[in-house]
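To start, the structure itself, in structure tokens.
Here the complex is missing a single protein chain, while all its other protein chains stay put.
Let's look at subunit A:
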Amino acid sequence: MSQKPERRGIHVDQSELLCKKGCGYYGNAAWQGLCSKCWREEYQRAKERQIQEDWAFAEKLQREEEVAYASSQGPSSQPGPQPQAQATPPHAALTPFSKFEEKKTNEKMRKVTTVKKFFSPSTRIAPKKGLVEREDRTLRAWRGIFSPSWEMGSPTEALVARLREGHEGKTSSPSISRQASLETDRVSKDFMEFLKTMQRPGREIHKQCRAFIESMANKKQDLGADELSECVQDFYQNLSDRLMSHFKGSSESVERVMDQVEKYIMTRLYKSVFCPETTDDEKKDLATQHRIRALHWVTIEMLCVSMDEEIPEVSDNVVKAITDVIEMDSKRVPRDKLACITQCSKHIFSAIKITKKEPASADDFLPALIYIVLKANPPRLQSNIQYITRFCNPSRLMTGEDGYYFTNLCCAVAFIEKLDAQSLNLDTDEFERYMSGQASPRRPTDDGGWPLEAGPSPQGGAAAAASSVAVNPALAQLHHSLEQLSGLSERQDRLMEGARGLQEELVSWEEGVRREVQHILERYPLEVRPPPASAIDTENAETDRLPPPLTPQVFAG
């Protein structure tokens, strides 16, 4: 006998569904309980506030940079805050470098390039400008007030982009660009902080870096990726040589500075030099991606990987390794990308170690890495590899630990590209069949047994359908979860049953107790007898033994 089964459901009051602003429309949890209209208003307001804050921050940052810049520069060529002064900074920034030049070119030519520099970025932004005519004027003014426009990825640039989006009411993308610009801001700020600790040489470094970024921004249109790489590498080399003489050969301090410089420069240049249009990196990315997708059937046994994913710790490490290698794409600085690879490799090592109970050698590691890359299919893999090769500090890449893992990754990619039947110990026929999708090898089933033979499953629709559960680990996982869920709901039912029983029991117990009490009360009714009136001494048996009370006596006298 069920008691009020509707209690089991979640009860929602009608009023809770309505917009919190009380406008009478229904609200939505995704909009924090507001209706679409109120939410949009609210969001717009929040966004404007955010933009205001960003502006303030950008302004502050810019001032800071200018102060640092001006103090290293002398008062004469300080970039002015007016739009007219826009042409000054690139020119001024170049002047100190004239002392490095052996040959002097004529001033006229330099001026021409300076002016060109000033104009070229605006042509780059031009197509976007067409979109919003009205904001354009304001933007131009703002751009003038803040940093020179040639600087890609500067706070202003990012802000401009963001404002544009804000005004157009684009709601989906701002988070991405905001993240990117915030990262640039943060890196610039960190860099500034770092250089402040170094006093004078810090200013010199800052000056050089800015001038370099600027020259890169101007060059990149007509330079191939290799030339860009050469420029960056030359810059590293030159700067580290000069630092070496400054620090009197303490390679550790030089390295520390160079790390910061790399971080700053590459964060700034990232957009323009990662996967540049002049190369076919993108095409290669796609090719690799397709290749890896076509190789989806490669099993862990074919690669002779000594990792047993049935062990939870191992599969945990495998998942982490996959995450790390995918995460690489989200980093901007080559060193951070390398760190992702190293992290990934460390996870692979632990996975192998847990499986084999001994540390992995390269013979175990490389196949495992190949397997991870196949599983992860990391986005823009070739571009990332190229980017690291081109712009990473070479000493790190050639000799250090990071370099080792990076080389292994390169090997893994090369292996995947060249992979054929022989490298998997398969027949050519078999390989062809797998590649064309006519057959698929058997995978370990979801209940943990390894297949006895790694051969292909018998062809035919029925067999394929039957093994489809086993083939796809995700499906197996799904089934497993479903089972667990139904088990849970069964338990829930039982629990409810028990609860109901308990409730009934409670009710009947209460009833019983009441009855019993009643019964007892009836059996022993409360009689209030009048207490017998008695003297105080009645119960005292020994009263008569007491001596007679004292009587007053009168003494004469």
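Operating definition for what follows: a residue touches a chain if its C-beta (ideal position, glycine included) is under 8 Å from a C-beta of that chain, and two chains touch if they have at least 3 such contacts; residues count from 1.
Rule of thumb we're sticking to: contacts and distances are computed from a predicted model.
Not shown: a single chain whose UniProt protein name, out of "Proteasome assembly chaperone 2", "RAB24, member RAS onco family", "DNA-directed RNA polymerase III subunit" or "Regulator of MON1-CCZ1 complex", is "RAB24, member RAS onco family". Across A:Gln32, A:Gln52, A:Ser330 or A:Thr407, the residue that sits in touch with the chain not pictured is A:Thr407. Contact with the undisplayed chain is limited, among A:Ser361, A:Thr428, A:Ser489 or A:Ser508, to A:Ser361.
Looking at A:Ser330, A:Gln422, A:Ser481 or A:Gln518, the residue that reaches the missing chain in the full complex is A:Gln422.
Of the residues in subunit A, those that touch the hidden partner chain are 94, 97, 100-103, 105, 109-110, 113, 116, 212, 215, 218-219, 222-223, 230-231, 234-235, 237-238, 241, 251-252, 255, 259, 346, 349-350, 352-353, 357-363, 365-367, 398-405, 407, 410-411, 414-415, 418, 422-423.
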